[in-house]
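Removed from the display is one protein chain of the complex; every other protein chain stays in position.
Residue numbering begins at 1 within each chain, and the chains themselves are lettered A and B in the order written.
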Amino acid sequence: MKTIKTTDEFKALVEKIKAQPHYKDPIGFGIARVDMGQKNEDQVLQANFPLINWNENFGSAAIFMAALEASGETVATNESESVHSIDFNFINYALASFAPYVGEAFGDVHKNVQVIKTLQNLAIEAGIREGEYKVVFLFEDTKPCSVEAVYLKLYALSQAKVPLRGICLDGAFGVLPNVAWSGSTPIELEWLRENEIELKLSGSYPDITSVDKFPRFLQHIIPQDNTRILEASKVRMGAQLAAGTTVMPGASYINFNAGTTGAVMVEGRISSSAIVGKGSDVGGGASILGVLSGTNGNPVSIGENTLLGANSVCGIPLGDGCIIDAGLSILEGTKVHINEAAVKMIQAVNSGLVISEDGYYKGLTLAGMNGIHFRFDTIQNRLVATRSKREIVLNDELH
Amino acid sequence: MKTIKTTDEFKALVEKIKAQPHYKDPIGFGIARVDMGQKNEDQVLQANFPLINWNENFGSAAIFMAALEASGETVATNESESVHSIDFNFINYALASFAPYVGEAFGDVHKNVQVIKTLQNLAIEAGIREGEYKVVFLFEDTKPCSVEAVYLKLYALSQAKVPLRGICLDGAFGVLPNVAWSGSTPIELEWLRENEIELKLSGSYPDITSVDKFPRFLQHIIPQDNTRILEASKVRMGAQLAAGTTVMPGASYINFNAGTTGAVMVEGRISSSAIVGKGSDVGGGASILGVLSGTNGNPVSIGENTLLGANSVCGIPLGDGCIIDAGLSILEGTKVHINEAAVKMIQAVNSGLVISEDGYYKGLTLAGMNGIHFRFDTIQNRLVATRSKREIVLNDELH
Partner (left out) sequence: MKTIKTTDEFKALVEKIKAQPHYKDPIGFGIARVDMGQKNEDQVLQANFPLINWNENFGSAAIFMAALEASGETVATNESESVHSIDFNFINYALASFAPYVGEAFGDVHKNVQVIKTLQNLAIEAGIREGEYKVVFLFEDTKPCSVEAVYLKLYALSQAKVPLRGICLDGAFGVLPNVAWSGSTPIELEWLRENEIELKLSGSYPDITSVDKFPRFLQHIIPQDNTRILEASKVRMGAQLAAGTTVMPGASYINFNAGTTGAVMVEGRISSSAIVGKGSDVGGGASILGVLSGTNGNPVSIGENTLLGANSVCGIPLGDGCIIDAGLSILEGTKVHINEAAVKMIQAVNSGLVISEDGYYKGLTLAGMNGIHFRFDTIQNRLVATRSKREIVLNDELH
């Protein structure tokens, strides 16, 4: 590989690579440092991506593919994903190709080039352990087959490169090994067992912070400046938090493929597949049910400026400006009374609410509606809904 | 002590030791590395057992007793427990006795021999600090008197060597010192106070993760491969988790002497003395009350395939296939209405339900029954019970 001298030469090289019959633009790609098993040295436990690319930077993708092929590797562009170890040849090929950009690759500019430069420095200083660095390509959004591909997709979700529920993670639990985590370091349970006697007697048994297939969001993701996560265990990798979201450490939890699309105060649980909109408030201990827990497989979206009171449970989608009072549970089958006056006020901000003869409405009937206040009327002693006094922000983009 | 050459010689030695008048088989024993006080250097703060023996391996117990006596120690077989420091003589005596097994002591075989071999290596490399290693015997299951004995019993619970509620831990809170934990390292609060000025000004104040008498389960116990604990603080040492149990990090907690007897999804609280059966689900924020909190001292067992909905509270034992809907509290005194048809269906899967004239049943009356679904009827506006649609697995072993 001779060194590329100009950006025009670089573009020509990229075009030449892309013209090859088996070439295909990846939907996502990136280079990761992987953690390998202590006992099963070929088992990937975790992939750490300093940068992922998602439907972007195809020039770098082309260079990486060519660099692999120059090292004798074949990129499986006809498969859904392709994962390859990186060696010195790969780094040298990529650096020679990126040469016109190396001088200006700082800060937010040419980040793939920065990755290669950093790799070269590390390789020169410390050598490269076989299999420590991987380049990962995704060509189709189907079931991920490798640990590296699962992580690439989790990064895509957590860095908001794809919307929540916008990517296929089927089978991820089968692909990821269950490991003990000592902070950011994954450790095989079997290795701990085999070494328990020596580790414990020598006082070097590791401090285990969790046992799970997934790492924590904060092990991999740097949040926005105005986002707060008061305890790392409360947000799983693969969650998505919009800027300004605050996650308190009481009873809260945000699972993977769940999260917020605007600044939200989170003091309760956002289960897998649930989404909460801007200005809403998930009160202390409130539960938003997930697709596996009581919603009949219907994922729950909560609109904007909606309040879930402390210890409430929400099993239906809600629109904007709703309130569930503290301690109430509103599930698909929950029956709520709405008087005539309230029905009219609710109809004024919603389409599609058909009047019920007996005045009772099932939770599922009210799914996704705006401006509903769920209350327990302690005089009539029944669950009622009225028009909430919360503002409904008409947001064309979302409605 | 001369080296034992054959397994027959070993057996003869064991028989000889056991024939001594004061000998007694221990119910539990093991060797621990202990953490001592930073200020009170004689105060044991924690005991780390690489292996415990529970009604098993009496040959090793006999050798350890003889090894102690060869070092001039007297094992108090007439007491409930006996704790002794280990020195080089002890190690040499034990190794000489175990000689026929040393060569094959690897993996899961002859683990007590592995402990002694490892101790010898550590002692040769680094010497033995007085009091760092202890051998601990339990002869009776009464109140534990030493930190080491409490830990041995907590290990017995957490490694499922004894069933939950199957061991005496009375007075354990009085025996264990309250310490600051920096990860797995216990630190005396008084030492922190005395050194606060220097630690803080020099930037070496330790990162304190908890202050408690008990350590965390994961500091000492390696879970099964399919068990997950997403946050270490959520399970106290002395809890017992059957394989396949998952503990989520939201509002969950499993106290000591509490846990699961089969694969359970835990997103709520299992208080001390509470037990949950296979296939059951403790929903997000659900609370199972403990003997000290609202159950009049009656410990709560939950059967198999039972669901505690999100933010529900359970203060009575439940059988198999029950449901408490999200947000409901069922305590001993809670009155629930059951209509005649439902009573018949519930009677079909339970014995002992006597018909109430007014249709109301106290929680305590329904304690331990199968197939009950606790719901809030939002038309009649009352708490009702019906026959749940959950399958009741008839399990001879358990019923």
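Throughout what follows, a residue touches a chain if its C-beta (ideal position, glycine included) is under 8 Å from a C-beta of that chain, and two chains touch if they have at least 3 such contacts.
Here the structure is a predicted model, which means the values were calculated and not measured.
Among B:159, B:209, B:350 or B:365, the one in contact with the hidden chain is B:209. From the set B:156, B:322, B:353 or B:383, the residue in touch with the chain omitted from the display is B:383, counting the whole complex. From the set A:49, A:64, A:139 or A:256, the residue in touch with the chain omitted from the display is A:49, counting the whole complex. Interface with the hidden chain, as seen from chain B, comprises residues 178, 180, 189-190, 192-194, 196-203, 205, 207-213, 233-234, 236, 250-253, 269, 271, 285, 287, 289, 293-294, 311-313, 315, 327-329, 331, 334-337, 360, 381-383.
Although one chain is not drawn, its touching partners on chain A can still be listed: residues 33, 48-51, 107, 111, 114-115, 118-119, 122, 133, 183-184, 218-219, 222-233, 248-251, 267, 281, 283-285, 309-311, 325-328, 378-379, 381.
In this text, only the chains that are shown with their structure count from here on.
Averaged C-alpha coordinates give centres for chain A and chain B that are 35 Å from one another.
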